[in-house]
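I have a structure here, written as structure tokens, and I will follow up with some questions on it.
With one protein chain removed, the remaining protein chains of the complex are shown where they sit.
Note that the chains take the letters A, B and C in the order they are written out, and that residue 1 is the start of every chain.
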Amino acid sequence: MKGKTMNELKIGDKASFEKTITETDVYLFAGITGDLNPAHINQVEAEKTIFKGRIAHGMLGAGLISAVLGMYLPGPGTIYTGQELKFLAPVRIGDTIKAEAEVVEMIVEKNRLKLRTCCYNQEGKMVIDGFATVMPPK
Amino acid sequence: MKGKTMNELKIGDKASFEKTITETDVYLFAGITGDLNPAHINQVEAEKTIFKGRIAHGMLGAGLISAVLGMYLPGPGTIYTGQELKFLAPVRIGDTIKAEAEVVEMIVEKNRLKLRTCCYNQEGKMVIDGFATVMPPK
Amino acid sequence: MKGKTMNELKIGDKASFEKTITETDVYLFAGITGDLNPAHINQVEAEKTIFKGRIAHGMLGAGLISAVLGMYLPGPGTIYTGQELKFLAPVRIGDTIKAEAEVVEMIVEKNRLKLRTCCYNQEGKMVIDGFATVMPPK
Partner (left out) sequence: MKGKTMNELKIGDKASFEKTITETDVYLFAGITGDLNPAHINQVEAEKTIFKGRIAHGMLGAGLISAVLGMYLPGPGTIYTGQELKFLAPVRIGDTIKAEAEVVEMIVEKNRLKLRTCCYNQEGKMVIDGFATVMPPK
């Protein structure tokens, strides 16, 4: 398992990973991170919010982006140096989220790559937008 | 459980959450996000990298930031709208990570808050730096 | 993160923590404790009981009490010395349980505190009643 080096990459390369987010995912994520915000683990309180029920942690969706970068593009050996995230819409329990990354900039001499990273739900609505910066394996 | 509204906040307010990151955390995080990058779950491969062993997902550290925002500052009822992250140094299994948030900008008319968000390890080394944007509860 | 000392506490102080109990919680709790009683993990057998379905472990509800004591009242640094529990009604998967603690007795010279500890479901029905004894941080 070795990811793509700078030479094997080009602008426009894309990869994605898709997963249905379960109640289990959200509850385990809450326990791991300590984010036991009622929005995620209290159905009664969450129903009173504008989201009308429990939602997944934004950072859980961001974790799917990390999966695309670390597993597929560039893949194993990549060093993750930065991520910008805009949380545009809630991810609900049961939503199927596709995280997608696309190479948008290559700084070859520094071995640095910039990727547009977006997450979409099963209706095609963008729920997270942003950019990642990584160093591909050498 | 209700977080702080804009009126109850001021520039310089701080909160933090601290946790020892275990192998369990890293493995569950890998399963939840699908980021099964060998750097996180393959000790043999990870020993060959510059990190000389398995490291936690950067986004797991970012999850601790989410815990501070959602639990303490501003706390329950907060809507998380954006996050910038720079991954500065690896988090190793067994490291005790403190995530800290500090209010640095308040746009009262838009009910928007900007916080500096940093994670430190047990030696005081900054491992993540960045900024969060949130909407505190009304 | 430091809890309240005896001087910072008074009779009548209250705190609570609330969570929707999921199937995941019950199944993980079963695995951790070894309590694989069919009442908790066998829907077919559980439907034949007076509870007409799987119920959460009583001790899982008691764990929420532990959360209130260890996180909020008195909070970090507290030593938990005893707990009496009466399990009054079943907690079902999907119930939202609020654990509440209230200071009812203070033995200052021994640094010991007694708290009434109750759990309620989303309909306000008391499901667990009892008393905790703790030593607040010094």
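Simple rule for what comes next: contacts are C-beta pairs under 8 Å (C-beta built on N, C-alpha and C of every residue); 3 or more make two chains touch, one makes a residue touch a chain.
Everything quoted here is computed from the prediction, not taken from an experiment.
**Student:** For the chain that's not shown, point to the residue among B:T22, B:T81 or B:N111 touching it.
**Tutor:** Answering carefully, the residue with contact to the hidden chain is B:T22.
**Student:** Touching residues of chain B against the unshown chain: what are they?
**Tutor:** 18-20, 22-25, 94, 96, 122
**Student:** Identify the residues of chain A touching the omitted chain, counting contacts across the whole complex.
**Tutor:** 27-28, 30-32, 34, 36
**Student:** Taking the full complex into account, what residues of chain C touch the chain not shown?
**Tutor:** Residues of chain C in touch with the missing chain: 1, 17, 19, 25, 28-29, 32-40, 45, 49, 57-60, 62-67, 70-71, 76-78, 80-87.
To be clear about the criterion, only the chains that are shown with their structure count from here on.
**Student:** Measuring between Cα centroids, which chain is at the maximum distance from chain B?
**Tutor:** C
**Student:** Give, as an integer number of Å, the spacing between the C-alpha centres of chain C and chain A.
**Tutor:** Computed from C-alpha means, the inter-chain centre distance equals 35 Å.
**Student:** How many angstrom lie between the centres of chain A and chain B, each centre taken as the mean Cα position?
**Tutor:** Chain A and chain B have C-alpha centres separated by 15 Å.
**Student:** Residues touching two or more other chains, restricted to chain C: which are they?
**Tutor:** In chain C, residues 18 touch at least two other chains, as defined above.
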